[in-house]
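Note that this complex is displayed minus one protein chain, with the remaining chains in position.
Every chain is named by a letter (A and B) in the order it is written, and numbering of its residues begins at 1.
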Amino acid sequence: MNIIRYIIQKEFRQIFRNKAMLPIIFIMPMIQLIILSNAATFEVKNIKFGYIDNDKTSFSRELVEKFNASTYFNVLSDYPTAKKAKSAMLNGEVDVVLEIPQHFSRDLIKEKKSDLSVTINAIDGAAAGVENVYVNQIVQQFNSKIRVGLMLLGTPEVQPQLIETIPLFWYNETLNYKTFMVPGILVLLVTMITLFLSGMNVVREKEIGTLEQINVTPIKKHQFIIGKLFPFLILGLVLLTVGLIIAKLIFDIPMVGSILLMYGYTIIYILVILGIGLFISNYTDTQQQAMFIAWFFMVIFILMSGLFTPIESMPEWAQILTEFNPIKYFVQVMRMVMLKGAGISDIYPQVLKTLLYAVAMNGLAVMSYKKFS
Amino acid sequence: MNKENAITVKDLTKTFGAFTAVNNISFEVGKGEVFGFLGANGAGKTTAMKMLIGILKPTSGIATVANFDVISHAEDVKKSIGYMSQRFSLYNDLTIKENITFFGGIYGLKKADIKVKTKELIEELGLHDEANKLVGALPLGWKQKVAFSVSLLHNPQIIFLDEPTGGVDPITRRQFWEMIYREAHRGKTIFVTTHYMDEAEYCDRVSIMVEGKIEALDTPKNLKTLYKVDTMNQVFLKLARNIE
Partner (left out) sequence: MKRFIGFIQKEFYHILRDRRSLFILFGMPIAQVLLFGFAITNEINNVDIAILDHSKDATTKEIIAKIAASKYFSIKQVIDNEAAIEPAFKKGHIKAVLNFENDFSKKLISENKATIQILTDATDPNTANTISNYTASILKNYQGDLNKGATLSYQIVPKTRLAYNPELKSVFMFVPGVMTVILMLVSAMMTSISITREKELGTMEILLVSPLKPFQVIIGKVVPYILLAVINAIIIVLLSLFVFKMPVEGSFFLLGAESLLFIINALSLGILISTIATSQQTAMMVSLMGLMLPVILLSGFIFPISSMPLPLQLLSNIIPAKWFIIIIKGIMLKGVGIEYLWKETLILIGMTLFFIALSIKKYKIRLE
């Protein structure tokens, strides 16, 4: 036990002595948390909208006015020709173009039907889908309004049957993205710091030669690994704490559930990450290799965590792969406990899987540390 | 096997793929002896030493250090030996005191003992002013002396030194060998590799390794007589030429 204490003491000394690293470990993540949490939103707004009005009647102007009044479409450009509009779209100046055909209002009155053509830049397919919905909504509203006006002249209609839908958004009534993203990005930052630091740790000692000196001491493998784990565990918990304070004070994120449960789970989780980090570190020969591998897994963990893109939409095989993604569990647990107030009975599958993962990774870390080669 | 031997090596071999780094070597080192393990760069000295200190598995052969088998009882071997590597291996970003505390700690020394040892060691090396300085800021010679002292913290019976004087100035080398002698007088066995042939003269016995094999093993005096030359350097050159 004593021996472990000395390793821990030494690791802490080294962490705090490296003055260049301290701001990277403690300040940079927090700045990123504050800034980047604002960036991560799938809301589609400020849509760059342009129109070509070939009709130039009070009807067409009223339709354009509807778009102007909407909060979704904020940049309004008037293009004289379709060619100009196309070029603007290629340029990236505009993402949605509405073309009002000639005789738009004449057709509407005479033929009781009229077409509009809408072009949407669909490279971001999800955004394009939403933009399409917005365009349709506005056109629909406009349509209802003028129909009432025109109907006075025409024949009365049969009253249609209506199914009314009432959307209710639980846990986050205003659909505030930060409620969702702040805990998630905090998870990412804690994970990155602990994975990178632990991943570099042992291989660094290999490179500078101190590991050999430790290998000729009678230290036991598990003592070595535990001594290395502990300082980073504390570091991760400190980061989490500062992050949670920021989440509360700056973003006013609700914390419904038990803080104790969250910390309990975080400890197991960080052990998984550190196990992976130390395993990578033991397995590689240079810090460069270690960091590249750590980077590889980190990118996969981040993008397949369900934080930015939904896991349910992935193909079956990819969903199975995400079972091995620790970040997925942490994101789930953070949301469940913090935002929904879930208790241990709700999150026990995640706890159990994380625990198993922690045992496996740390077992591997101990095994891959070779005092004797 | 002689109980009085500190190190016994029999038919020790290490191969890396097709390359044989250490080829069937055998020798014994007595207790309290200063044993010089000589050879050119790449002759296999460091590989042989790594097998003796229990961090590299031999391909075949037997070796016992402090009466423990280096394969089956590697961890017991480690309790009885001190080791200072060719590459400088203290932490540059810790102070001298902190390095002593750390290495003392992982050898399982008690807190009070570490305190006493630290005081002794700093006094012995005359490093009062530097004790709280980072090791990285010290000149190489001093670093080596501190590293040597750190390898003695747990009072090992056998000390392995891998090219301890590489790259340091002649005066420091001299001082270093005085430290080695002092430990030998305290009854410790010293196993030292070097490629400075003048240092071989300081050893009780030397072995000369050429391309993985031990080509000569005796006291410096006997070797010089045997090869009819005046210095160890000439012994070495003669041996190397014979091989070619």
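Details
Convention: contacts are C-beta pairs under 8 Å (C-beta built on N, C-alpha and C of every residue); 3 or more make two chains touch, one makes a residue touch a chain.
Everything numeric here is computed off the predicted structure, so don't read it as measured data.
Listed by label, the shown chains that the missing chain touches in the whole complex are A.
Of the listed residues A:M291, A:I327 or A:M361, the one in contact with the hidden chain in the full complex is A:M291. Annotation: of A:Y51, A:Y79 or A:F180, A:F180 touches the absent chain (contact as defined above).
The chain that is not drawn here is touched, among residues A:L90, A:V238 or A:I259, by A:L90. On the side of chain A, touch with the chain left out of the figure occurs at residues 18, 20-21, 24-25, 28-29, 32, 35-36, 38-48, 89-92, 95, 108, 112-130, 132-133, 135-136, 139, 142-143, 146-147, 150-151, 154-155, 157-173, 175-177, 179-180, 185, 188-189, 192-193, 196-197, 200, 204, 284-289, 291-296, 298-300, 302-304, 308-310, 312-315, 318, 321, 332, 335-336, 339-343, 346.
Here is the rule we use: only the chains that are shown with their structure count from here on.
Chain centres here are Cα means. That of chain A falls 55 Å from that of chain B.
If you check the complex, the residues on chain A that touch chain B are 2-3, 5-7, 9-10, 13-14, 17-18, 208-210, 212-220, 371-373.
Residue ranges of chain B in contact with chain A, taken from their complex: 53-57, 74-76, 78-79, 81, 83, 85, 87-94, 98, 101-108, 134.
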